[in-house]
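Note that this complex is displayed minus one protein chain, with the remaining chains in position.
Right, chain A next:
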Amino acid sequence: MQQREEKQLDASLESLISRVAHVKNALHSFICKLESEYERLTWPSVLDNFALLSGQLNTINKLLKNEKTPSFRNQVIIPLLLSPDRDEDLVKLTEQRVPVFSHEIVPDYLRTKPDPEVEEQEKQLSAEAARIGPDVAQKQIQALNKQCSSLLEKLNNPREDRDAESAAMRQNKPSFNPADTNALVGAVAFGKGLSKCRPPGPAAPGHPGQGPMMSSGPTLQQVTIGVSSGQQAGMGGPVAPPQQGQPGKMPSTIKTNIKSASGSMHPYNR
């Protein structure tokens, strides 16, 4: 019986030591990163490191709470031998942190009570708690609980509202209409859907957009504008001047128009 318990203790100690070593390594590498790579360190990778540490601490907590783990609290450690001399084995074991196992440091390392300052604070707090009566304490507890629950409610509700809203936006409410897009593009490109202010014809030059539509000449909407990219060269393309009068070739837009502008259509020449 005794032996089995001892074995269990050994095993759980062993695993605890290895977990603590993991935490130590993770902390070590994180500190190294913070010191040497702080210029390139990104926030997500810092968070990753924190997540790793918190995960490892969690495992240790779980290990300590495990039923199979014997209660370490019931184990007593007694210093059997104190010596003011330097102990090389100890130095090696503690990574040069503790060179001697002497009267001076043992009370610190094997301490089971909190630090004196912490002890002092705890004393003050218990005195405070004893001072106020149980009724007042109860009232304060209730007030705090009320505050917390109302705060929680406030935090939770808007999130529901927001989720509902964005879900509605995503599913039911389209923010654009492709038909409208086409109509608007048609309108800016050719005046599609816009009231036509047709040219009053050559007989009545002057104010734009006045007078009834007399000629049935092609308006912008009725003419077919070629889509071939070859015509693009019209105004700016670094191409040779348009070929004149080649059979079978559409003359470029610009040439035709400039010609017509200096030709019979031109009001000056009439």
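Brief remarks follow.
Criterion: a contact is a pair of C-beta atoms (placed from the backbone, for glycine too) under 8 Å apart; a residue touches a chain by one contact, two chains touch by 3 or more; residues count from 1.
Throughout what follows, contacts and distances are computed from a predicted model.
Of the candidates "Anaphase-promoting complex subunit 2", "Manganese and iron superoxide dismutase", "Eukaryotic translation initiation factor 3 subunit K" or "Mediator of RNA polymerase II transcription subunit 18", the chain left out of this view carries the UniProt protein name "Mediator of RNA polymerase II transcription subunit 18".
For chain A, the residues touching the absent chain in the complete assembly are 170, 173-178, 180-200, 205-210, 217-221, 223-227, 229, 231-239, 241-242, 244, 250-251, 253-267.
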